[in-house]
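Apart from one protein chain that is not included, each protein chain of the complex appears where it belongs.
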Amino acid sequence: MTLLAVEDLTVDLPAADRAVRLVDGATFRLRAGESLGVVGESGSGKTMTALALMGLQPPLARVGGSIRFEGRELVGLDEDAMRRIRGDRIAMIFQEPMTALNPLVRVGAQVAEPLVLHRGMSRRAAGAEAARLLAHVRLADPERAARAYPFELSGGERQRAMIAMAIGCSPRLVIADEPTTALDVTVQARILALLDGLRAESGMALILVSHDLAVVAGHCDRVAVMYGGLILESGPTDVVLRRSRNPYTRALLEARPEPGAPRGARLKTIPGSPPHHRDVGPGCPFAGRCALTLDVCRSARPPAIAFAAGHVSRCFRAAELEDAA
Amino acid sequence: MSAAPLLDVADVHKAYRLPRPRPFAAHGFKPALSGVSFAVIAGRSFGVVGESGSGKSTLARIALALDRPDAGAVRLEGRSLFDLGRRDLRAQRAHMQMIFQDPFGSLDPRMRVERIIAEPLAAQGGVSRAERRARVAAQLQAVGLRPGDAQNYPHEFSGGQRQRIAIARALITRPKLVIADEPVSALDVSVQAQALNLMTDLMRDAGVTFLLISHDLAVVAHICETTAVMFRGKIVEAGPTAALFASPAHPYTRELVDATPRLDRAPKAAAPLSAPPAPASGRGCPYAPRCPQARPRCGEDAPALTEAGEGRRVACWFPLG
Amino acid sequence: MALFLLQRLAVLAATLVVASLVVFAVMEILPGDAAETMLGPTATPEAVAALSHKLGLDLPLSVRYARWIAGLARGDLGVSAAYGSAIAPLIGASLLVSLPLAAMAMALAAAIALAAGVYAADRRGRAGDAAVMGLTQIGLAVPNFWLAILMVIVFAVTLRLVPAGGFPGWGDPARAVAALILPAIALGVAQAAILTRVTRSALLEALNEDYMRTARAKGLSRRAALWRHALPNALVPVLTIMGLQFANLIAGAIVVENVFVLPGLGRLMLQSISNRDTLVVEDGVMLIAVLVIGLNFLVDVACAAIDPRLRQRAA
Partner (left out) sequence: MRVLLRGNFSLWLGAVLTGALLLMAAVSLVWTPYPPAAIDIPHKLAPPSLAHWFGADALGRDVASQILAGSRVSILVGVVAVGIGLLFGVALGLFAAFRKGVAEDAIMKACDFVFAFPALLSAIMLTSAFGPGVVNAIVAIGVANVPIIAKLTRATANSALAREYALAARASGRGPVAIAFDHVLPNIAPALIVQATIQFAIAILAEAALSYLGLGAQPPQPSWGRMLSDAQTVLYNAPRLAIYPGAAIALSVLGLNLLGDGLRDALDPKLRARRS
């Protein structure tokens, strides 16, 4: 069953001279219990896409296209109705668990807040439930964690508390925006395993936003690779990683040093640096750095070309890129 | 080998003073480094990996003589840095430079690139204006920037370009040793490779040896011949990088390797911590509370870093086979 | 928290001792002799010496300091040279005017600042925000005593609604409060302007924090998130500035009391300066220092009660 269907999503931010398009025509679907990885570098629009799904885009930004969640259109939904969905049906986990928790409020009370808000629980009942949730995310000492202030917990513990807060109302979709970027790799592995486990037991869907293709690869059924506001490629994780039909994805895969590769081997580099969203022209945002650029790449947005198994690539030369990997 | 190693870190200890727990009580101390020893051989870049709080950044500061250790010595080509006078230490600094993590914080926003890159020369003195200008221009080209960029300010460059400027600054005195603390972790993936290739080129062409500090195994493995793994202020395992990561001997190294996300295989999920970590007795192995292989002895007695053959050293009572 | 309080109390005591030393040191350099002033220019040297002895002015500095402090602790502030009466009741009566005045001004400033600060932060960059910020610039620029004079011109001279000054005493509380309203406004406007700006910027900072996004993601409305999550975080800087501004408020009260001819501490001290009545000035300055330092102690405690990290850091 399709839980979420995003169709041609756009986010525009008015700037001094003209509107800047931060997300351009994002299209993807998510079934219940499925996980989607959204991968991109800084300025790729991945975080803005996540925020738009929550209706939390910056106040002046305009969202276009369609976001259907559980059969309901979220674009243009009034703030009150959106508020009832947030934290209840769709929850979000943020990158920096230190700053994402209110420093002045005990962790237990923060975890309890969505329960009071959406389940109409009393503060006391919600507090008891919060302690149970903290235990559920395998915090070592849930009673202590509930009484603690955020600064008294370690980074990993704080992120577990964030997750407990997110799953409190049994959401059908959890959006995790770089949930482990601020954490050590060993803690990252545990947090990602925890998310996998929660997904398996509750059937919630997960959107995992990350700058690291490898993080997403191990935990997501499908991936979407974003660059300059566009989803350049999306599809089942295996297919995208092994039979990519997009030069950007391929370049990313080759630019990454892999442990086990011979030392000092030259990495394939991508010249230049990611474009600022102000500088994205009418063509493909990757055109300036791509080795396969044609004239048309600079003048027109590449169309989304569909291949087997829901594999989609936005590239004029996608068809030429056979299974070369 | 008779010649002194390029950098010799010998039994370095460092603890930071904590605020007093009560008024008038004694200060507590948080050990950052306890008994760290290793040697960097010229021409063989050395990597240090570890998680946050493992003491790796403290190590970088002490290796550069920016901070004094409580005990132990740091020798650059046999000269003990902390026994040198100010003037001699300043002269030594020409031979060792540093690259920082944050390409936005490490360049003074109010200086032109030329002055930034020439700063190590200014500290040494005795370089004419014309020569300085020429060397800055040459250095800019060496890191793939244009000589004309010298007159611009840092904010006019992208993150990757800024890191190149930082590298140019570190190389202007033609140092033998460059200490790089997380040099690429703030860079976008598509830019990281450029910086790593540049570092590889510098090792080969300019004879630079790196002491590379990073949390990312892949980055360390790419650059460094030898690697030390740190945990809570101690080296728990050291040896040739490839062997270290292919067959870890210390359970912590194994945990790190398993936890590192890879494209070519699914992650091995670490056992979630179900029980609270046992409080460390303070005497035992620092990793024991987290170690899946821990046995009673591990909580009693801390293992020392001992030779394990093939140039490897490991601090574990029950190393993995 | 108990530990924190204990520690802060120790700091408070030490600060007060230093303050008393500073006040004593500055005032004792004073040329001129209290005994001479009291007896007038016609007094014989013998009479002056006798009075000096009686007042203890011929004792060594350390003994006089010890006596002064011991007296302060007992509530015995010594004898006024000009009035010939005990200082404690003089100052006590003046505080009955000055403290309510300061409290009213502070309350007024806090109420305005909270309302205007939240309003402006909520409408950042829009016309309402610009209007509030413009008004605070004017509030900061207008000297309190000029505002006081302008109000006298409007309400007393032109409209003849209130007397131009004076204080009827607390026998009639309604009239007493009425007499303090204009002075409190004159005194409170600048404080309100400062605190409004602090409230606005502290709130804007809090609104930009990640935890506000978390609060919205939980399903809180913008307004609920502002009141429940942003405001408590903004309160610490606001309270801190309020504490720091208290000294300026008291200083302003000295000036404003003068405009409205209120028999407060400020007027008492100014009169004592012209009377060369050192001891009254010394006691008055010390008392103000005690008030300021004491209030800042309370602010510290209040901030620590709000922010657990401050309790931790102090320990």
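Every chain is named by a letter (A, B and C) in the order it is written, and numbering of its residues begins at 1.
Keep in mind that, in the parts below, a residue touches a chain if its C-beta (ideal position, glycine included) is under 8 Å from a C-beta of that chain, and two chains touch if they have at least 3 such contacts.
All values reported here derive from a predicted model rather than from experimental measurement.
Q: So there's a chain missing from this view; which of the remaining chains does it actually touch?
A: B, C
Q: Given the contact definition stated above, which residue among C:6, C:111, C:273 or C:305 touches the chain not shown here?
A: C:273
Q: Tell me which residue among C:157, C:177 or C:305 touches the hidden chain in the full complex.
A: Checking each option in C:157, C:177 or C:305, the one touching the absent chain turns out to be C:157.
Q: Which residue among B:33, B:107 or B:168 touches the omitted chain?
A: Hidden-chain contact among the options goes to B:107.
Q: Write down which of B:18, B:71, B:123 or B:246 is the residue touching the left-out chain.
A: The missing chain is touched by B:123.
Q: For the chain not shown, which residue from C:72, C:101, C:238 or C:288 touches it across the whole complex?
A: C:288
Q: What residues on subunit B make contact with the chain left out of this view?
A: Subunit B touches the missing chain through residues 64, 66, 86, 89-90, 93-94, 97-98, 100-102, 105-111, 116, 119-120, 122-124, 155, 166, 169, 173.
Q: Touching the missing chain, which residues of subunit C?
A: Touching the chain left out of view, subunit C contributes residues 15, 18-19, 22-23, 26-27, 29-31, 137-138, 140-146, 149-150, 152-153, 157-158, 164, 244, 247-248, 250-252, 254-255, 258-259, 269-270, 272-273, 276, 278, 281, 285, 288-289, 292-293, 296.
Keep in mind that, in the parts below, only the chains that are shown with their structure count from here on.
Q: Of the pairs A-C and A-B, which shows more C-beta pairs in contact?
A: Result of the comparison of A-C and A-B: A-B.
Q: List the centre-to-centre spacing of subunit A and subunit C in whole Å, with centres computed as mean CA coordinates.
A: Subunit A and subunit C have C-alpha centres separated by 53 Å.
Q: Rounded to a whole Å, what is the gap between the Cα centroids of subunit A and subunit B?
A: Whole-Å distance between the two chain centres: 32.
Q: Can you list the residues on subunit A that touch subunit C in the complex?
A: Touch residues, subunit A against subunit C: 54, 56, 79-80, 83-88, 91-92, 94, 96, 99-105, 113-114, 117-118, 149, 151-152, 162, 165.
Q: Using the touch definition from the top, list the residues of subunit B that touch subunit A in their complex.
A: Where subunit B meets subunit A, its residues are 51-52, 158-161, 188-194, 196-197, 200, 203-204, 215-219, 221-225, 241-242, 245-246, 255-264, 266-267, 269-270, 272-277.
Q: Using the touch definition up top, name the residues of subunit C that touch subunit A in the complex.
A: For this pair, the touching residues of subunit C are 209-211, 213-221, 229, 232-233, 306-309, 312.
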